[in-house]
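A single protein chain has been omitted; all remaining protein chains appear in their positions.
We just call them A and B in the order they show up, numbering each chain from 1.
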Amino acid sequence: MKPRRFASPLAALALFASTISPLARAADAPLGVDWVSNDALVHVESARPTLLLDRFLSPSFQAYLGAIPQYKRYIESAEFKQQSAQIEFVATLLDTTWERAIRDLAGGGLILSAEVVDGKPAVTLILTPSDPAFLAKAHTKLLDLARADAKGKGNPDPIKTADHRGITGYSVSSEEAHAIVRDALVITNSPKHLKTVIDRALDGKPGGAPPRELTDRRIQAKSNTDTIAWGLVRLEKLRALDPKFAIPEKIDPGATFLFGPWLEAARKAPWASAAIRWGDVAMTAEVELPAPRDGYSDTYRRYLPKPGQGAPQLLAPKGVIGNFSLWRDLASIWEVRAEIFPPEALQGLAQLDSFAGQFFGGREFGSGVLASLGTNWRLVVAEQDYAKMSPVPDIKLPAFALVIDTAPDDEEFAQRLRVAFQSFVGLANLGAAQEKAPPLESGSETVDGVTILTTHFLSPKAPAAKPGEPAAQPEPVHQRHNFTPSAMQVGNTFVLSSSIGLARDLVPLLKTPAKSMTETAILDVDGRALARLVEINKSRLVMQNMLEKGNDRAKAESEIGFLEAVLRYFSHATMTASDANESLRFFLKVDLGTAK
Amino acid sequence: MNSLPHQSDPARAWAPYEPSARDPWDLARVAHLHRRAGFAADWSTLVRDREAGPKAAVDRLLDGESHARDGQTASDFDALLAAMGSRLAPGANASVIQGIWLYRMVLTPHPLRERMTLFWHDHFATSLNKVGNAALMQRQNDLLRSQAIGDFKAMLAAIGKDPAMLIWLDSTSNKKAKPNENYAREVMELFALGRGRYSEKDIQEAARAFTGWFVIRDRWSEIPSQHDDGPKTVLGKTGRFRGEDIPAILLEQEACAEFLCEKLFRLFVSEVDPAPPALVKALAKRFRESGYAIRVPVETILRSNLFHDASVRRRRVKSPVEYAVGTVRALEATKPTVSAPALADACSRMGQGLYTPPSVAGWDGGPSWINTTAMLHRTNFILALLGKDDEALGGRIDPAALAERHGVAPLEFYRDLLVQDALAPAALPTKTDARELAVLVAASPEYQLA
Partner (left out) sequence: MHRRHFMKSALGASTLVSMGASTIPAFLSSSARAAASSAENDRILVVVQLLGGNDGINTVVPHGIDGYAKGRRALRINKNQIHAITDEIGLHPSMGAMSKLVEDGRLAIVQGVGYPNPDRSHFRSMEIWESARTDPNAIDTGWLGRALDARPFKAGADLPGLHIGTRSRPIALGSKKTEIPSLTTLEQYRLQLTGSDVDKRKEREALERMIRTDRPDTDPLLGFIRRSTLAAYDSSKRLEQVASKDSKASYPDFGLAKRLELIAQIIKAGFGTRIFYTSLDGFDTHANQLATHAALLTELSDSIGAFEKDLGAAGQGGRVSLLVFSEFGRRVAENASQGTDHGAAAPLFVVGPVAKAGLIGEHPGFENLDDGDLRHHTDFRRVYAALLDRWLEIPSAPIVGEGFAPLDLFKSARV
């Protein structure tokens, strides 16, 4: 039992550390804060690094890890066994366990700082032990060990020492220097920088009181006991250090269209901060950037909701898988398209204008179409009631619906939308006829006073068995039968849905007008629902995986199983973007479930 | 230029080859057998079959191995591929159904059956580009496979009712008032007899026999009221023929077996030497007398003196599919194997998109596979397969480890595995790493030939 408990959390730590190593290795110590520069390129703090360990060791996360085949393979690998034997050996020498050792060494906090000195990075890592005596003992023991090892091999002493103002510094290579300063372990990437840190520890903080962007974040982190770590990157310095971090003014038009002001903020913001929290039931990450100092240009201001405005509230029909909700004034952005897009993209837009004219009776796309559409955009994805479908498609796809608010008093436009829907159906049928595919049959139904324009594909005809011949095996039903494209108008809201079922389910939800949220954009995904979708399509996905990746069946099954487990564990995720006058915030929250 | 041995001595040419001191059963012969009758063998198979002798080696090709390359039993593998075909093909794009077939070729326990299915696909060439329905193409492929080394009579009868074929030849509505001659023409010209072995009148009369055959909602159907039940005269036979009667009339023609045997000669013996009529006639006689059992001429050729004569080696240009699949198999990129859609795209770039032959006459084959673009793509395929950068094709083979696993030095290993005695020793550097050796051998002109 003991080796197992030892093996798995440690591997988890190694696995995690390799992905977010800067965070995993860092911590906050109140005294260390004064030993690093206020305007370092990167500053990371963790007041309770051991929280990470606690979360890793929690039964729910361990159960999740147990479901990952890659992780299992790592645990069973010779490489891992060798590493853990070494660590166990050292822990035994120190008369402790590896877990205990970590808690004792870093329990008091962690700080990681990267400054730029003479164009080169000067890195400082400060670990504050909760048991200073253990640090001293471990340090001595490890030095002895290294020296004894070198001596045994006939090598010179591998550790150089030097005193600086009464504190002994140690160095094992030209790129490492460390010392124990006021009971804390300070590790740097050069002896010169170690001296600087020691000077600061003895003489006090350089550059006066810390700036607000640091203190505010520290206070925030303190107020939330689930904070693992937080950090701040000075984008200005980063851009100056390496131009590849600067986002060019000219960028893919699609990205500009979608993320306009956010890219602008990333181009101009002096810093960005991030915080990671891990609680019992959820993991969150938050990124914040200040708005450009001189504000957004007129063009980008058009992307920002005015006070009281925001993305419309999410919709939760039966079996909802995901929601995307966005506040965006496309009509206003359309007016300044020449400033956002390069000429070749404008040409595409001009064609859209021309195309829209055909479908909307000559209306101009900006003032005639977009202006009638309002600012509330929603995309809903939901599971379908596959058992009740007829015929049941072999691959089971979810239903999608685009939900758009329209101008309240433009009945002519609402009508145009319905006609446009019917034109599309006609066009699709024309294409289908050329492809010899079955056509869509149109109809309509009324739900709760709302008329839904419906369509469905004609059902495939089962081949009739001829007398004397065995009945042909039923063939898998084409994926097109997932779709029964529908459109409807509920109050001022127009809905274009890939399936009748979802349109029906949305009717009652749209009877009351959508409330505005404070965020600009919200993306919300239910991992469990996605996992169910993976499960019902599993045999197909396994075959696709075999073909696309060249895997054999066992490997393909394990990869799809892993995907399912991940989705179950991250049972629900929400990502939001909020624009305020002074800053831009991205927020990610993942609810944790179980892998099974 | 070599000329074929035993040109005018069919008995000698088709007599079973017996190893002798002069013509030993050596690696070059084993590799030749697998190149032609399958898609190149891996090292273990070559060594095994060299030990087992020619009879056992050919037996295994004719009957198939017990296990697929992914370790499944042959029947489990067939069931898996049947499921892939029926479930993934509907609505799929070209590279997906191409991929399903290539995945099968790469891992198949029965390479000769796949090689022959490919032969029949070229013979009954039908293109997805026009048919537009991948499921129908897959169904046709299943049909061709089911009789690939089986009964040509049954195959010819079934292909006439195959929806993909009929859509391809615009023969989906054969009305009494306006018989469609297209299928009647192609079945004589390209599928059974060859040009000049029938008259226009034969086509017109046969077309009347096919009246009443329709394709309705992707299925073959018969509308009796549209059938012209008057008497017809086709190739000298007269009767109130129906569509089902036509194949039998074609098969009675001596030209039929000869036409097919000439194609088999080109497939297995030589693409560049004209097939000696005496040899074709003798082979055709056996084929006809067997009642058109495809296995008979195939087996005759694969066991024959002529086939195993050193002079017929490399008298064919590998088609892109033979080249790509053969290389993947020989280099044991099987666990995991390459991405099947990516392999399909690579074959298309080299000039052979499965299910999309250029015309009803199939691919021209031979030297027409070769042009600068195609050669560039052949080398690029090898570079991708043996490199690490291409996620879909590369990173699956460790050339040094592969040679080591078989206990052979890299230079000898890649030469003997891929080209045997064909590549001049001076063409390969002696001091270089295993990967470069593998690349050079697989990109060599000699390796482009089968």
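Everything below uses one rule, namely that contacts are C-beta pairs under 8 Å (C-beta built on N, C-alpha and C of every residue); 3 or more make two chains touch, one makes a residue touch a chain.
Predicted model, so just to flag it, every value in this text is computed and none were measured.
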Candidates A:D242, A:D280, A:D298 or A:E344 - the one touching the absent chain: A:E344
Where the unshown chain meets subunit A, residue by residue: 342-344, 346-347, 350-351, 353-358, 361-362, 364-365
Missing-partner contacts on subunit B, residue numbers: 1, 189-190, 194-195, 271-272, 314-315, 317, 349, 351, 358-359, 361-362, 364-368, 370-373, 375-376, 379-380, 383-384, 387-389, 424, 426-429, 432, 436, 439-440, 443-446, 448-449
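In this section, only the chains that are shown with their structure count from here on.
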Touching residues on subunit B, where the partner in the complex is subunit A: 70-72, 80, 83-84, 86-88, 90-91, 96, 99-100, 103, 132-133, 135, 167, 217, 219, 333, 335-341, 396
In the complex with subunit B, residue positions of subunit A that touch it: 394, 435-436, 460-461, 463, 473, 475-476, 478-480, 539-540, 543-544, 546-553, 555
